[in-house]
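Only one protein chain is missing; all other protein chains are in place.
For chain A:
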Amino acid sequence: MFATPLYDADFEKLYEPSEDTYVVLDTLEEIRQDLVNWYFPVNTRSTTHSPNKVPICVEIGTGTGIITTFIQKNILGPDRAIYLTTDVNDYACATSIKTNGLNKKKPTDFGMLDTIKCDLVGPLARKCVDLLVFNPPYVPSEEVPDIVKLTQDKKDDDDKINDLLVDLALCGGADGMETTWRLLDNLDSILSDTGMALILFCARNKPEQVVEQFKQKMRLKGVEWKVERVFIRKAGWEELTVWKFVKDW
């Protein structure tokens, strides 16, 4: 068992690590060896699978950043990958860097971690992401709060902004899937050819149906995918699952 990374933040302003966060950490730990083999294959003679020497790992919607720090420390290693976190919440962006520092032995320990405030993967170059991790706002809700409000004048009301940020961490709109669908619809141009995405769903997202629809939509674009459930946890009435997406060549 790897320890949960340390963190320290004001939870009125960002998402506090919760059951879903731990489901992602436990998934990573459980499939650790598969991830290592996928990104750093021992047999490099294979022509079908030759990943980038230094993978780029991107966590969308990083919150405290403990997932990325966990991957860096325990899964892929601090000096074998480039780590980027994103969030629409700049306090989350800043916290993800701070969390990383809190979990180092020395402040100068090597690590290439950076953060970007943006929608989903925002400005990242096409097909540059090798490992994408997303614990999305997945709760079904009437609507997804408008991110655009975050770009308007902030000074008017901090409480309102904090409420908006709390909603943005949770509310997924119809079936809780609106934000995740915006990602899935572009996944082919976000992931590198040897890229992988790990995405969390709750039962009300109807992940089995989503996966079928996703494959069909992608087939129309001429891209085949391998998608599998790699983790499931029932917690009370809630059922959380993590799904792995890779292109099928």
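Just so we're on the same page, a residue touches a chain if its C-beta (ideal position, glycine included) is under 8 Å from a C-beta of that chain, and two chains touch if they have at least 3 such contacts; residues count from 1.
Just so we're on the same page, contacts and distances are computed from a predicted model.
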Requested in this report: Select, from "Interferon-induced protein 44", "RAB31, member RAS oncogene family", "Multifunctional methyltransferase subunit trm112" or "Casein kinase II subunit beta", the UniProt-recorded name of the complex's unshown chain.
Outcome: "Multifunctional methyltransferase subunit trm112"
Report task. For the chain that's not shown, point to the residue among A:82, A:227 or A:242 touching it. Result -> A:82
**Report entry** Contact partner of the left-out chain, one of A:102, A:150 or A:246
**Finding:** A:150
Query - Contact set of chain A toward the excluded chain (per top definition) - result: 52-54, 56, 79-80, 82, 84, 88, 90, 93-94, 97, 107-112, 114-119, 122-125, 128, 147-148, 150-151
